[in-house]
Structure formats: structure tokens, C-alpha cells
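A single protein chain has been omitted from the complex, and every remaining protein chain is retained in its original position.
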Amino acid sequence: MAFRKIFTQHIQKKTCHTMAFYKQHGGYEQAKAALSKRKKPDTLIDLVKASNLRGRGGAGFPTGVKWGFVPKTTDKPKYLVVNADESEPGTFKDRLIMEKNPHLLLEGILICCKAVGIETAYIYIRGEFVFATERLQKAIDEAYDAGFLGNNALGSGQRIDVTVHRGAGAYICGEETGMLTSLEGDRGNPKLKPPFPAIEGVFGCPTVVNNVETLANLPYILEIGADAYRAIGPENSPGPKLFCVSGHVENPGTFELPMGVPLRTLIDKHAGGVWKGRKLKAVIPGGSSAHVLTADECDVAMDIESLAAAGTMLGSAGVIVMDETTCMVDAMLNVMRFYHHESCGQCTPCREGTGWLAKITHRIAHGEGRMEDLDLIQDVCDRMVGKTICALADAAAFPAESIVKKFKSDFESAIQNGGSPAWKKRHPSVVGGAASHA
Amino acid sequence: MAVTLSFSPSTMKQYEWLLTRYPTRRAALLPTLRLAESEFGEIGVPEMRYVADLMEIPPAFVFGVVTFYTHYRRAGTGKYHIQVCSTLSCALRGSEDVVTRITERLGIVPGETTDCGLFSLSKVECLGSCDTAPMLQMNDDYHEDLSIDDVDQLIEQLRESAKGGSN
Partner (left out) sequence: MPDIKTPTTRWTLNGQEVENTSGMTILEAASEHGVEIPCFCYHPGLSIAGNCRICMVESNRSPKPVISCSERIADGLEIETESEVAVDARNSVMEFQLINHPLDCPVCDKSGECVLQDHSYSHGPDRSRFIEDKNIRHTKELGPTISIWGNRCIVCTRCTRFCDEISGTSELCIVERGDRSVVDVFPGIPIDNQLAGNTVDICPVGALISHDFKFEARVWNMERKDSICGGCSRGCNIEVETLDGFVKRLMPRENQDVNDWWMCDEGRYGWRHLYSDDRVLEARGPSGPLDSSRSITAFIEILDNSPRVAFLIDPFLTCEELHLVHALAASSSDSLVGGWLPEQGAAAEFPAGFKISADKHPNRNGAEQVFGHQVFGEDASHLQRALDDGSIETIVAFCGGPDPDGPGQEWSAALVKASTRILFSVLEGNWLDGAALVFPATAPLEKEGTWVSEDDRLQRTRSCWKPGETPFPGELVLLQSLQSALGTRSRSLSAAGIFRELSEVCAPFAGHNHSDIGSSGLLLSDRPAGVGAGGGA
């Protein structure tokens, strides 16, 4: 079967975001079928389990299994929280869906709500996405006007309400439970687990947290069935996927391809290759939290298992490409500064560790590094990983330890030659002596 | 002298609608702060106090929340808040040059506001538009695929519209 794009097929069309356009192209048919009274919620969960759909937010957890954790009978209301925070550096795919194809997301939400028995959904969108928020709100208004949302969603007799909830600038709110705390009106500190959100999530009630792209897969799964869906890409992490390519490529952008596309193909064919005819140096394949790959390690398929086997992760599929001129000390400083800025500060290892890594890297980049700093960085990373409430500490440590290990010579050079090339370029007088030393 | 803040009737209506969307009052805090931001122009001490009193939430709690997030317009921000994305993908494609250019043109470094109160400059973390790097957010709007010329033009344009606005 030829690969069919489901997210980006029509995005060149001016009115692609409207309900009229969406319906014209078969939109909401799957939700109507799913919400019909004859359809049992369990068959929907089973279908999604059978499809092997895995979360597109970063962790890659099987979506159907996650839904299955939510208690069937409970006195409490259940909630769906759509993760539209998209804050992982290098990732910009959900924004595309929300701006160009918002009804696809809404249809996915309707299907999920039916499957899990949810009446209230929130779309937690990062505060910076003002335009996407407007588009989304417009789509929701259209859906309410058409009776697709509300007290009798799609005539099903089920109430389904959707509210857009804007964040206010915090990477940590993309973390599942940080998002829930933030939605409750608090500082976005992640919650202790257990209890897990499926049992006790937002407002102390059972909660499903799904990524935008994950939900946007649902109408297609219902349309073609689990078997056909599983046939797209590798069986264990199948489906159409949005890959984001940024950094030093000729043609950065979002590319919809089957899961498992070779990384080289993604960069060279779809993103136009490394820019300015330069050679490839490094790739971060799954958002800045992933372990970095050297050019030699880039013959790998872009799917969950293959990248895990390569010692990194698909994550949010945010591919950041770095060419041969990149100083990896500067790249690491940038990434470490990010995590230092974004740590919520609640757990000690993350609050202190991210700052420490940023300071050491800053010192090396600025010509005050010591050789023993390289071991120190590894050790600080070891001490951060697996010791915190959420994965932000890991997300900072993974790139740090892999960049230092795989690009050691860049660090040694910065230590021996009075700083990173970029820093020396900006401060020629300060490093004059040190530079002539080299 | 303390000015008594108050939501306009239409904002108050929006606020009341917000309360109907959540099972707890506190959950409406972030969106209510957005209402305050657009009604009063910024979120400073009086605005936080107003929202706290309105929502019957301890002011200290509101203070903790507001300072946790970076995207509320803090008191003293210029009319045009230029936020240059400085995270990796943008940095790889020249965001530092964009910042340098703005600094040259406006005479302020990141974290500062021009004396005239027109411009504030910030370096911010990933804005989720890495394919159009380098890019910046000016107030609510994204300006993408920036060249140095684009930066110059944007500043000119903003200066012009500020003049237009004051006449």
C-alpha cells in the first residue's frame, strides 16, 4: 500500500484548517462511527492496542495500553489532557497540526473520549503559540456550533467538552505531570509517581495525557484498521510520523513519512542535505534530550526500537543537524543553558546538577576549562540520572554525557587553546595570548 | 498612589466563563492572569494582587505561580518585547547575530529596555519554530527565517508604528 499522508496532505490549501474543508475530505466520519451508540468503548481500546500506536510525545508508550490503565468504573470524572506544549528543542510538529489541521486533532479527541469514557478534555498549549491557539479555538467554536462538541457530541448523547488552556512559558509543563500541576493553576512542578495519572491525575481524577500527534493518528487507525496501520513502518512502532529537521540543513522543515525512514534519507533527501555543501558532524535525533549521534552513527532507521538500539531515542522526532564547523562545546553549552533555565527546581539533583553542568561547560567554552572537567561532567551526569521526580535531569544528562564522550577532541581543544572557536572569535583580545599559544 | 484595578465588564464576563470550564477555581488562574495581562498591559504586583483577591487565592500563591513562568509580561516591559529564540537550532543558524544586530540598533542588551520604554530585548528558550530559524517573537507574533535586513526592517517598522500610534 502506498504511503498516504494524514497530517500534511492538504496543508498547502488556504482553507485547510476550516471545518468545511475538513469535512469535505472525509473529516469526522470516524468520530461519528466511534461515537455511535452501537460502538463499545472497549472495542476502540482494543483496536488502538492492536494498532501498536505509540505515543508521539517522546516516551513512546503504547497508547491503547495507557488508556487501559484508566479505571472503567469510578465515581470521579475522567479527564483527557492533550499535550500541546511542544517545548522540546528541535520539535515543531504539533504546532503544524494545530495551525493547519486542527479538526484532525479534535476528531482524535472525540474518539479518545468515547474510548475511555471522558467528558472533559483540555488542550494544554504552550503560551507562545498564539496563532495556533487562535486556530484551535476557532476550530473548537466551529465544532460546538455544529454540535460535534458539547452536551450531545455528534448526537451520541455523550457530553464532550474541550477547552484550550494556555501555558505561560515553562518547558517542564510538557512533562506529563508538570502539565497537570500547571493545569491545576499551580507552578508546573511534576508530581510524585505513583499514583500515576491514569489513576490519579489532574484534580485528583483519572486522567489520560496524550500528545497532539498521537491523537491525530486515531481517525486514520479507525479508517484503515489495526492491521493496515501496523503495516506502515516497523511493526513495533508503526504509523505515519512527523519528523522535524532543523539546524544545518538546506531545507529545514516537518516531513511526514512512515516510521522507520532512514535518518540519512531524512536529512539528505527530504531536508536537502547538510547546508552549504558541508560535511555532517553530529545529529541529535529526538529533541535535545536525546543522546547525540556522530556522523558515523547516522545510518539508523528513525523508529523507536532502532534508535534505542543505537543508544539514543526517537523522542519527539526533532532532528537537529550540525555540520562540520560546529564546535560541540558551544552546542553543549547551549543545551545545558536550556536545561538549567528550565529545571523547575524542586528536586535537588536536577536543580543543582543542571546549573553545575551549565557552569562547567561555560567555563570550558570560555577558556578556563581543565582536563579533569571532562570526567567531572560524566560523574555529575551519573549522579543526576534516575534520581528525580521527572525525567528532566535525565534529559539534561543524556546529551551532556554523550556529547563529551563522542566529541572529546572538541573539548580538549577548547581546554588547551583558550576556549571554543566561537568564543575566541567574539573576544579576540582576551584570548589573544592563549590563542597564539596553540 | 495606588490605582484600584478592575476588570472591565466584558473581561469579567470572560473570567466568569473561564470559571465554568474547570472543576476548581484555582485552575482558572493561568488564563485569568492572561486576561489581566491583556486588560492591564502587564503582570506586576498590583495586577497579581487584583487577581488573587478576585479569585480568593492567597497572593503569595499567585506570586509563586507568576514567577515560575517566563511568558507573562512582567512589569516594566517595553511596548515591543523582542524575544529572540536562542536555543540550539536557532543558535546553529545565527540567532546570536540577530541579538547582536538588535543590540547595535537599539543600544540595549538582553534583559534591558530602551530608555524610551519602547523596546525590551530578551533571549528566550526554544519557541517551537526551529525550521524557520533564526526567529523571534515580538509580543504575540512570530518573525521567522530572519536575515539581518529583516531585523533592521522590523525595528524600523516598529518605530514607525510607535510614531503613528502616538500621533
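As written, the chains take the letters A and B, and residue 1 is the first residue of each chain.
We adopt the following convention: a contact is a pair of C-beta atoms (placed from the backbone, for glycine too) under 8 Å apart; a residue touches a chain by one contact, two chains touch by 3 or more.
Just so you know, these numbers come straight off a predicted model, no measurement behind them.
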Query - Contacting the left-out chain in the complete assembly, out of A:I6, A:V202 or A:C347 - result: A:C347
Report summary line: The one of A:G239, A:G355, A:P399 or A:G419 in touch with the missing chain is A:G355
Query raised in the report: For chain B, which residues reach the chain that was dropped from this view?
Result: 45, 48-49, 52, 58-64, 67-68
**Report entry** Where the unshown chain meets chain A, residue by residue
**Finding:** 170, 172, 187, 192, 340-349, 351-356, 359-360, 363, 376, 383-384, 386-389
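Going forward, only the chains that are shown with their structure count from here on.
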Requested in this report: Can you check how far apart chain A and chain B are, centre to centre, with Cα atoms defining each centre and the answer in Å?
Outcome: 24
Query raised in the report: Touching chain B in the complex: which residues of chain A?
Result: 77, 86-92, 95, 126-131, 161, 163, 165-171, 182-188, 203, 244-248, 252-254, 284, 288, 318, 320, 322, 326, 330-331, 334-335, 338, 341-342, 344
Query raised in the report: In the complex of these two chains, what residues of chain B are touching chain A?
Result: 21-24, 26-31, 33-34, 57, 64-65, 68-72, 86-89, 91-93, 124-133, 137, 140-142
